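Below: one structure in C-alpha cells.
Omission of a single protein chain aside, the complex is shown with its protein chains in their original locations.
Every chain is named by a letter (A and B) in the order it is written, and numbering of its residues begins at 1.
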Amino acid sequence: MMLAYTTSELTSIFTMQGFAGLSLFSVLLLMALGLAIIFGQMGVINMAHGEFMAAGAYTVYLCSTLTAKFAPAFQPYYFLFAIVAAFFVSGSLGLLVEWGLIRFLYKRPLDTLLATWGLSLIMQQTFRSTFGAREVTPTLPDWLMGSFKPTETIDIPINGVFVMGLTLFITAAVMFFTFKTRAGLRMRATVQNRMMSGAVGINTKVVDRLTFAIGCGIAGVAGAAFTTIGSTGPDSGSRYIVDTFLVVVFGGAASMLGTVASAFGIAQTQSISEFFLQGTMGKVTTLLAIVIILMIRPQGLFASKVRRA
Amino acid sequence: MKTLRSTLCYSTAALCALLVSGLPNISLIASESFPTAKVNTTGLAVTDTEVTVGQLHSATGTMAISETGSIQAEQLAIEQINAMGGVLGRKIKIIVEDGASDWPTFAEKAKKLLVNDKVAAVMGCWTSASRKAVLPVFEKENGMLYYPTFYEGLEQSKNVIYTGQEATQQIIAGLDWIAKEKKAKTFYLIGSDYIWPRTSSKIARKHIENVLKGTVVGEEFYALGHTQFGSLINKIKLKKPDVIYAIVVGGSNVSFYKQLKAAGITSDKQTLLTISVTEDEVLGIGGENLTGFYSAMKYFQSLDNPNNKKFVAAFKAKYGVKSVIGDVTQAAYLGPWLWKMAVEKAGSFDIDKVAAASPDIEFKEAPEGYVKLHNNHHLWSKLRIGQWATDGQAKVLYESGLIEPDPFPKGYQ
Partner (left out) sequence: MNTLQKRLFGSKEGLLGTLFLALILVVVLPLTLDIFRLNLMGKYLTYAFVAVGLVLLWGNAGVLSLGQGVFFGLGGYCMAMFLKLEASDPITTKIQSTPGIPDFMDWNQITALPAFWVPFKSFPFATLAILIVPAVIAYVVGAAMFKRRVGGVYFAVITQAIALIVSLGIDGNQGLTGGRNGITDLRTLLGWDIRTTFGQYTLYFTSVALLLGVIMLSRWVLSSKMGRILNAMSEKEDRVRFSGYDVSDFKIFIFCLAAMISGIGGAMFVLQVGFISPSLVGIVPSIEMVIFAAVGGKRSLLGAVYGTLLVNTGKSLFSETFPQLWLYAMGGLFILVVVLMPNGLAGLWDDYAKPWLHGAKKRLMERPPVDVGETKSNAPLAKII
C-alpha cells in the first residue's frame, strides 16, 4: 500500500503527521498547565477546570461579537486582546470560587472534587442560559486561518502554529513565575511546607488564592486558544477534563517537567495510534496504555514520593 | 422552556377568548359531531374541548444543541393547528418533558407521558439511542411517536411515524449525483461512532462498490465529541480521495471542518459531501469553514416554494429573524400536521385507528414540498443537494424525484 507513494510524498506526510502530534501536544499541555498548578501545587482537584476553559472561550466569543458590532475595523487584532481578557475573566472567576468555596475544603481533597463537580454543573447551566444551548464560534481574524506551505505538498495549519506558540509562551511564563519571582518562591515554599512558610511570614492564604486564580486564568487562555480549532458549547469543558487530569497524573503531580513530558508522550501515542488504527480505538488504546502504566508506576513519570493524598 | 410554555399559554388563552367572542359554535359543532365517547374509546387524555399530546426532547445535556430546533418547530405547528380550530374541534395541549440527553430518562418520561398523562401522541426523540430506548415503551403501552430525525433505517413500528429520511433516501441519490457530476471514483468515509453513521457508511460503501463501481479508500469512525482530526487529515492527504463522505456529528463537526480548512483542504481542491450538516450545524461550524462543500438533505431553508416561504416567515416571526431552520427542524414541523390529518381521516384519536389511517396521507403544504406517508410509516420524499455559501445558507443544485422509503433495503444489508 505504502509503496505506491513517492519518497517526497511520504516525507511530507510524516512531516505533517509530526506536526499533528506536536499540535495535539501543545493543546494537551495548555489544558494541563493550569490544572498542574492547582493540583500539583495545592493538591486541590478542580473538576470545574473545563468550565473555566469554556469561560475563556465564551469571553473570546463575546469579544468577537462586540468587535463586529462596535469596531469592525479592529477585527484583525481583537483576538490577541481577547486572550488577555480571557485570562482575567477566568482568573477573577477563580478568585471568587476560591474565596467562596475552595478555601473551606483544603483539608478534604475528595470533598473538593465533589464540590467542584457541582460547581461545574452550575457553570454549565449558566453558560446554557446565557449563550444558548447551541455551539458558538467567534469570527476569527483571517491571518489565523488557512495554512502555511513550505513546499508544494506540505500544509501546516496556522492555527496549530499559533496554539503552539501560545503554549510555549505560557509555559515559559509559568516557569519564570515559579522559579524566578518572589511570588513563585512563596508558592513553592507553601507547597513544600505550609506551616514553616506561615512561620516565616508568608501569608499562605493569599498564596493559595493567587495560585488558584492563576491556574484558572491559564485555563481561560487555553479555552480562548481552542476557539481556533473547535467550537464552544455549554458542555465543551467536560469534553476535556479527563484528558487533562490524565496528563497531570501521568506526569506526576508537583512536577512541571513531568506535565510537559506526559503531554508529549500522550499526544504522540494518540496521534500515531490514530494514524495506524481506526478512530475510536486509537483513543481507547492510548487511554488504556496510560492507565496500565499508571498501575505499574503509580507515581507517574516524574515524582519521587509515594502518593497517598 | 418556561417562556415558551407561557407564550403558548397566552396564545391559547387569547384564542379561547377569540372563540368565545367571535366564533362560539365551531367547537360546539365539532364536539357534537365527534362526541368524546366515540373518538376516544381507549381512555386517552381527550376531553370535549382539548386533546393532550406530549413532547419529549432534550432541553438539557449534550443533545439540547440539536433538539432545540425540533422543539420549536413542533410547538409552532401545534400553535398553527390550534389557530385553525384544533383537531376534531379540540385544542391541542402540550405536556413538555425533558429527556436530558440521557436514554433511561427518555424511557422513563415516555412511560410517564403514556401511562400517567395518557397523551394521544408524542412528538419527540432525536438520537437513535433515545428512540431505541423508548420504542419498547411505545409498543408495550401502545402510544404514537412522531420521530423527526433522518436515521439509519432497519426499523419499522406500528407505533412510530418517521418524518425524517431513512438512510437509503439520503445516501443513494446523493452518491449517484456526485459520481456523475464529479466523475468520482474514490471515496473516504468518515463518521462519528454510533449506529447511524455506521449504518449509513455501510450503505454508502455497498452502493459505491456494487453500483458505482468505485472504491472506498478509507472508512473511519471517531467517538462523539472527538476534537483532534490531525492524524485523520493526514491520512486523507495520503489517500487523495475524489470525495470525502462525512457523517460526523455534534461538537466534532466544528473541529473537523475548521481543521480541514486549516490544513488547506478546501472546496476548490477537494469535493466533500456530507449527510450530517444542516443549517443548524452551520451556525456552529461557521459558513466560511464550509464554503463550497455539499450536503445531501431533503430540505434546505433556502428552498424556493410558497409553502416554505410561509413556513420560514412564521418560524422567524415566532423565534426571531436570526433563527435558522435545518432539515430535522422541518421534519419535526411535519409531525403534528401528519398526526392531525391521520386523526381526522380516522375520525378518532384511538392509537390503532390513527396508525391504520396513517398510510397514504398526503401533506401538500409541507415546506419541503409534497410528502406522502408510506405503508411502512416512513415518508416519500425528495433528495436535494445543497452547496454551502459563506452566509450559512445552501444553494440547491439538484433535486431528485420522490424516493420511496425502504427501511430494510435489499442488497445493502
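Convention: a residue touches a chain if its C-beta (ideal position, glycine included) is under 8 Å from a C-beta of that chain, and two chains touch if they have at least 3 such contacts.
From a predicted model like this one, the values you see are computed outputs, not experimental measurements.
Of the candidate positions A:T59, A:Q124, A:T167 or A:T259, contact with the hidden chain is made by A:Q124. Only one of the listed residues, B:A45, B:I65, B:I78 or B:A107, touches the absent chain: B:A107.
The omitted chain makes contact with just one of the residues A:F14, A:Y77, A:F104 or A:F169: A:F104. For subunit A, the list of residues touching the undisplayed chain reads 43, 45, 101, 104-105, 108-115, 117-122, 124-125, 128-129, 242, 245-246, 249, 279-281, 283-284, 287-288, 290-291, 294-296, 298, 306-309. Interface residues of subunit B with the unshown chain, by the touch rule above, are 1-2, 59-60, 96-98, 100, 102-105, 107-108, 111-112, 115-116, 128-129, 132-133, 135-137, 140, 152, 154, 193-195, 198-199, 202, 221, 223-224, 408, 413.
What we mean here is this: only the chains that are shown with their structure count from here on.
By the touch rule above, subunit B contacts subunit A in their complex via residues 59-62, 64-65, 68, 193, 220-223, 225-228, 230-235, 237-238, 251, 254-255, 258-259, 261-264, 280, 283-286, 288. Partner subunit B is touched in their complex by these residues of subunit A: 5, 9, 12-13, 16-17, 19-21, 23-24, 27, 125, 128, 132-137, 139, 145-147, 149, 155, 157-160, 228-231, 233-236, 239, 270-272, 274-275, 278-280, 282-283.
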